[in-house]
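With one protein chain held back, the other chains of the complex are shown just where they sit.
Chain IDs A and B follow the sequence of writing; residue 1 opens each chain.
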Amino acid sequence: MRTIPLAIIGAGPAGMAAAATAARYGLKPVLFDEQPAPGGQIYRALESTPLRRPELLGEDYWHGKSLVQALRDGAIDYRPGHTVWQLNRDGEVGLLAGDRAELIRAERIVLATGAQERPFPIPGWTLPGVMGAGAAQVLLKTSGVAAQAPLVLAGSGPLLYLVAAQYSRAGAAVAAILETTPRENFRHAAGHIGGAVKGWRYLRKGLSLLKELKRAGIRHEHQVTELHAEGNGRLQHVRWRTAARPDVWQQCDATTLLLHHGVVPNVQMTRALGGEHDWSEAQLCWCPRRDSLGRSDIEGFFIAGDGGGIGGAKSAALQGELAALAALASLDLLDDVALHRETAPRHRALASELAIRPFLDALYRPGDRWRRPADEVIVCRCEEVSAGEVRRVAKLGCSGPNQMKSFTRCGMGPCQGRLCGLTVSEILAEETGQSIEQTGYYRLRPPFKPITLGQMASAADGTDYGQRQQQGSTAVVTEKASS
Amino acid sequence: MFAYLKQPDARETVTIEFEGRALAVREGDTVAAALLASGVDIFRSTPVSESPRGPWCMMGGCFDCLLEIDGVPNRQGCQITVSEGMTVIRQQGARRISP
């Protein structure tokens, strides 16, 4: 098995910055990314987007340019189109490129696998036409594709406003924004106003987005308390109620509904590795344990960016640099003095980047009803398991997500719990009266992404990375048959 | 429903076949983006209840954009780039196989 000194997984801001930093110290890192082009989700399609008017996607998007360019100068072994389907504590990395699966080993691994949108289970969220707001962003950035009227956006958080603004700049009509931010969030957020003042640039950006939406005359409903997506076979209309008019169901035709309740770390790999995860009550998500340099509790593994806790693109890049420095130091390519010299200014910059987070986390915290939906709502999209079914098995004495999986298949479909894991942990914790830490999360299993039997069999031959030969089926030593 | 903000001109497009219908789509797009831009919103029916689904996340996580592409079922439409002459059909229920 080929061994490489440093593998970085994910070519978003954290992964790209980590790679550039390692390369600066003369180490040629291998950067694996599932996508065909660099940028992660935030800077997605930066080199190829058909939307070349800079103001359309906004300056924050184009900020990623220098990171992307650094991948192209040859100092980094950048491998797009490489899906990592397996990782273990020994540093074994299972890769899939095209139809070929292979196993390599890395001495140090930086996980920069980013974030995903928080599950947003409401009645009808499985209907075609209902999507994550992040999906709409991907379509806009990569293909210049936008939803047609009538379009409704619902949820809360900066990305929701950004999508609405980008749409309106591009001339696409937004029928309504249904804001789910509960009233008490404003009071709780006010307690963190000090941080917001320190992060005044973000605050100003947010306010100017809101102003832009107001100027564009987009209908903006506040304190939505209930939301249903409805239609026969596809989305046809959206119904909602607000705190101000709790008795009145309002309705709006819609062929697209974009939902957003912020993003949460993508923990598929850190979970599968069996690292410790802590529940962040502020961000309502699991965060893999890491220190200030991104060192995880698993030897040889480093975590950078939103995959370790949500901080945004700029802090992700800083964390990528820190993790790369820590990895270099652990490989004796950087001494303690140099490590301190390099990390100190980055820690200061990171603290300033993150200053506004407590304010944003408090302001855009999704209310309980959105995270623990009513019984009839589907929580597991793959296996179509409802919240009521999860509650039912909890009453049967099933106290954790892994036992529940065996009863209901919830979380056992191809998405491997990405879209139900948080919801299930929260519902079970509520039903059993346990804390969410006691309740825990799915034990995740490789492959992280489905791989075909044929591809898996191709990993059997054990030839070295890049030196594969075609080989027929191998004789198998008979062992004792199992049940 | 989705559409291109600016219709790509002929030099930028490739032709794929969706459910027997020829679609001119932007070269370099993913199959999911190309179908959405062509007005397709239903990609598959689920194996459990055969209810209709379309893409949810567009970043490879949700597996709701599964399609049968060039004869291979259950492929993620948002992770595969279109190519000239590609044939795509909806994924209906559990994947079919022919022993």
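Methods note: contacts are C-beta pairs under 8 Å (C-beta built on N, C-alpha and C of every residue); 3 or more make two chains touch, one makes a residue touch a chain.
Please note the rule applied: contacts and distances are computed from a predicted model.
Peer 1: Under which of the names "HAAS domain-containing protein", "Phosphate ABC transporter ATP-binding protein", "tRNA modification GTPase MnmE" or "Sarcosine oxidase subunit beta" is the non-displayed chain listed in UniProt?
Peer 2: "Sarcosine oxidase subunit beta"
Peer 1: From the touch rule at the top of the page, work out which displayed chains the omitted chain touches.
Peer 2: Contacts of the omitted chain with visible chains: A, B.
Peer 1: Which of A:A7, A:L140, A:L334 or A:I451 sits in contact with the chain that's absent?
Peer 2: The single option touching the absent chain is A:I451.
Peer 1: Provide the residue numbers of subunit B that touch the chain removed from this figure.
Peer 2: So the residues of subunit B touching the unseen chain are 47, 72-74, 93-99.
Peer 1: Could you list which residues of subunit A touch the chain missing from the display?
Peer 2: On the subunit A side, contact with the omitted chain comes from 86, 88-89, 92, 94, 103, 274, 397, 399-400, 403, 406-407, 409, 412-414, 416, 445-447, 450-454, 456-460, 462, 473-474, 476-483.
FYI, only the chains that are shown with their structure count from here on.
Peer 1: If you average the CA atoms of subunit A and of subunit B, how many Å lie between those two points?
Peer 2: The separation of the two C-alpha centroids amounts to 23 Å.
Peer 1: List the residues on subunit A that touch subunit B in their complex, please.
Peer 2: Of all residues in subunit A, those touching subunit B are 34, 36, 41, 48, 50-51, 116-117, 126-132, 134-135, 138-139, 142-148, 170-172, 233-234, 255-256, 266, 381-384, 413-415, 418-419, 449-450.
Peer 1: Across the complex, what residues on subunit B touch subunit A?
Peer 2: Interface residues on subunit B, with respect to subunit A: 1-6, 8, 26, 28-30, 33-34, 36-37, 41-43, 46, 48-49, 51-64, 66, 74, 78-79, 81.
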